[in-house]
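Note that this complex is displayed minus one protein chain, with the remaining chains in position.
After this line comes chain A, so read on.
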Amino acid sequence: MKLTVPAFLGRMAFSALAALIGVVFALPLIWFLFAPFNARAELGLAIPNPWTLSNFFTVFENKFAMQALWNSLIQSVGGVILVGAAATLAAYALSRSSIPGKGAVTYVLLLFSSVVSGSAAMVPIFLIVSAAGLMDTHLAVILVFAGGLLPTAMFILRDFIDSIPKSYEESAMVAGASPVQAFFDVALPVIRPGIVVVVVWAFVNIWGSFLIPFILLRSDTNMPASVAIYSFYSEAGTPTVTLLAAYALIYSLPVIVLYLFVSWKFGFRFFGGIKA
């Protein structure tokens, strides 16, 4: 089919506009990929000449920066394990048992969860953590995140488990399995894709957060990477762009790797019931 001239021009205009919007969004990402390899990187976009890894060597030599990545890992993994395990058990109980008012409990928790890890609750959280003697510990950060993320994680998982037929566990129990066996042998493998989604979501949340560790941690040795990026600013507040770019790229890698791993291993898919 031949296009009429006005339709052709219309398409041209639309494509040009879409391309322009695309470029606006792509520019920071391109900077993010180019700057770390440029020994004279600035805030402006420039193709590295020559390409170099010197920025990375400088970052690797920075003990504080490396320690911060390790701290991020401790806090994220710790938080993820706590959120994953607790949310799975709680969501399973909420989905399968007939506790009166369980719906209300879930919604109230969900409502307040945004408050717990939000900035509005920073003062009470600070006071509680301080009173508990947990100031400047990894545990404080892990617990506050777990408290903040759990309700949403529970909510996501409960919905997921609700959609899985009860007959899986029932058939296991009729066949002779105890409720605990039925949970581990049958229910857990079936809800694993849901748990994976929650785990990735929780990891990304903790790994990328700044405010809570910034407030609850004091010593350099406990700071996570998100806070450590601050150290690449000079006293005057101007960023050391070269190091900042290299460190940012390293900092973002675990999240990218996690996504790729999960999508390769689990494919973010859902087994689903069989023609229920």
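The rule we apply is simple: contacts are C-beta pairs under 8 Å (C-beta built on N, C-alpha and C of every residue); 3 or more make two chains touch, one makes a residue touch a chain; residues count from 1.
The rule is simple: contacts and distances are computed from a predicted model.
A.B. asks: Have a look at "Potassium-transporting ATPase KdpC subunit", "Division initiation protein", "(2Fe-2S)-binding protein" or "ABC transporter" and point out the UniProt protein name belonging to the hidden chain.
C.D. replies: Cross-referencing UniProt, the chain left out corresponds to "ABC transporter".
A.B. asks: From the listed residues A:S15, A:S167, A:T221 or A:S263, report the one that touches the chain absent from this view.
C.D. replies: In the complete complex, the chain left out is touched by residue A:S167.
A.B. asks: Touching the hidden chain in the full complex, which residues of chain A are there? Just list them.
C.D. replies: 165, 167-168, 170-178, 181, 185-186, 189-190, 271-276
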